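Mind having a look at this structure? Questions to follow.
Presenting chain A:
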Amino acid sequence: MTMPAYYDFCSRVKTISGENAMEKIPGLLKGLGVRRPMIVTDRGVEAAGLIDTVTEAIDGGLDIGAIYADIPVDSDYRVVDDGAAVYQNNRCDAIIAVGGGSVIDTAKGINILASLGGKSLLGCQGAGTIRRKLNPLAVLPTTSGTGSEMTLVAVIADTERQEKMLFVSHFLLPDLAVLDPRLTRTLPDFLTSQTAMDALAHACESYYCMEKNPVSDALALRAISLISEHLLPAVRNPAETSARLALANASAMAGAAFSNSMVGLVHNLGHVVGAVCHVPHGTCMSILLPYGLEYNTHRREKAIGEILFSLAGPEIYAKTPEKARPDKAVEQIRMLNEDLHNITGGKHPRFLGEIRNKDGTPAVPRSALPEIARKTMADGARLPNPEEILPEDALMVLEHAWAGIHLDRSRIRKGA
Partner candidate 1 sequence: MKKEIIGTSNKVLEVDLAARRFWVSEIPVGDRELYLGGKGMGLKLLFDRLKPGIDPLGKDNILVLTMGVLMGTGAPCSGRFEAVTKSPLTGIMVTGSCGGPFGMALKTSGWDAMVIHGKADEPVFVCVDSGGATFADAAGIWGTGTAAAQDTLLAHGSGAMVIGQAGENLVRYANIRSGSRFLGRGGIGTVMGSKNLKGIVAKGREYKIRPADKKRFDRANKRFLAHINNNPVTAGSWRSYGTNANIRISNAAGILPVRNFTAGSHGQAVKISGETMAEKFDTRHDVCKPCAILCGHRGTIRGEKRHIPEYETVTLLGSNLGIFDPEIISDFNELCAEYGMDTISTGGTIAWAMEAAEKGLIESDLRFGSDEGIAETITDIAFRRGQGAMLADGSRMASKTYGGEDFAMHVKGMELPGYDPRGAFGQGLSYATANRGGCHLSAYMVGVEAMFGMADPHALRWKPYMVKFMEDIFSAVNSLHICLFTAFAVFLEPPLIRFTPTFIIRHLNQNFSLLALNLMDASLWPELWHAVVGKRYIPYLGMRGFYKAGERAHVLERYMNIREGIAKKDDTLPRRLLDEGRTCDHEAKTVPLDSMLKTYYRLRGYDENGIPREKTLEKLGIGKQTK
Partner candidate 2 sequence: MNIDRYPEIRPGKKVFKKAYAFVVLLVVGRGIEAADRVDGEVKDIVRGLPEGFTFSLGVAPSGPWMVIRKEKSGKLRYLGWRRFGKTIELDMAIRNIEAAFRIFTFRESTAQAHNNGRFSVNGNLPNALAIMRIMDIAEIYLLPKIIATLAVKRYPDRRELPPGRKHFNRLRIYLRAFSPGLFRVVYRNL
């Protein structure tokens, strides 16, 4: 491991994992001085009956102040304002967020507003607003992928100004992340596969990006091996709690790793593809991940080779000569995608051209690629990538990913 000359790492979330993890929530929240938490979630989660599971698990220990389930898929600051009003009217003193990335981000926003006081989140913008500990926030992720439970960012949309408000502070890290297999019980197989591939992308990217550090490395490697070991079983057999718990753990660890070492090309392109063509984030990740590794191999040969160790296990790692390890790792991921494609009956796409909208039309037309490539310049994930990404580079990678062919190494610009 080469030690970076400088790094910083912060992941101050208390993680509880286990098949009965939810039962520990009341005790831990009481330790944080909580009496009346508010549960924040969305309709989908509520409909799946997860809220009942949660309230049952924490029943008796705490007095639930309110359940706020009105979070739409495309949440914005007004939802946050409403939520904070509910919070204040019910004299709550903590938030329990149950849901995916959007719910968690909204919950973080509600927490900012509720802790700092005020009527609207618009008043809380600007650097240095959040400078003290917020009220306790417990997060119960229902998907194993985004890793939002371990990140210090909250992105809240401002639909009127067509902007995204970005809140970054260490105080936005939740106090509690609860990983319980009961929470991911209802996730369909193709979502499981996509979100897990999202986590895998987090882990792999954090292992080669510029901010990589010993801690994020160790977390990432562990996350990769957990995913490679448990993803297929979890997709094949959703009833297997231990595999789902392992994926939830992997997601959290990948989240902790990438929120500190950041993500690169895969997310850079993925974010834009998602935004332009409305493709689910996990899908983009699973398709682009091999290209991210290939594109950066000349800068991070050793690190990408080491990913193979976690991905394929020590036997294959030992058998593969050092030079061939990065390629082998890429191949492993492609094989994984292929397997998932087969298991989910084609719902897990392998390349961009294969993604279909609900009506069957291609979601990412080839003609959209130049626009996507241009927009990658405005995405923050281009900075941590070890190799520079300019629109021409992005286009080159996208074309390969669209067609689903290996990246042509000779076309990667390596600089002088």
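As a convention for this text, contacts are C-beta pairs under 8 Å (C-beta built on N, C-alpha and C of every residue); 3 or more make two chains touch, one makes a residue touch a chain; residues count from 1.
Selection rule: all candidates are chains of the complex that A comes from, given by their letters.
What you are looking at is a predicted structure, and each value in this text was computed from that prediction instead of being measured.
Which numbered candidate touches chain A here in the complex: 1 or 2?
The answer is candidate 2.
Quick check: in the complex, which residue numbers of chain A touch candidate 2?
5-8, 126-127, 163, 166, 209-211, 262, 377-380, 382-384, 386-388, 413-416
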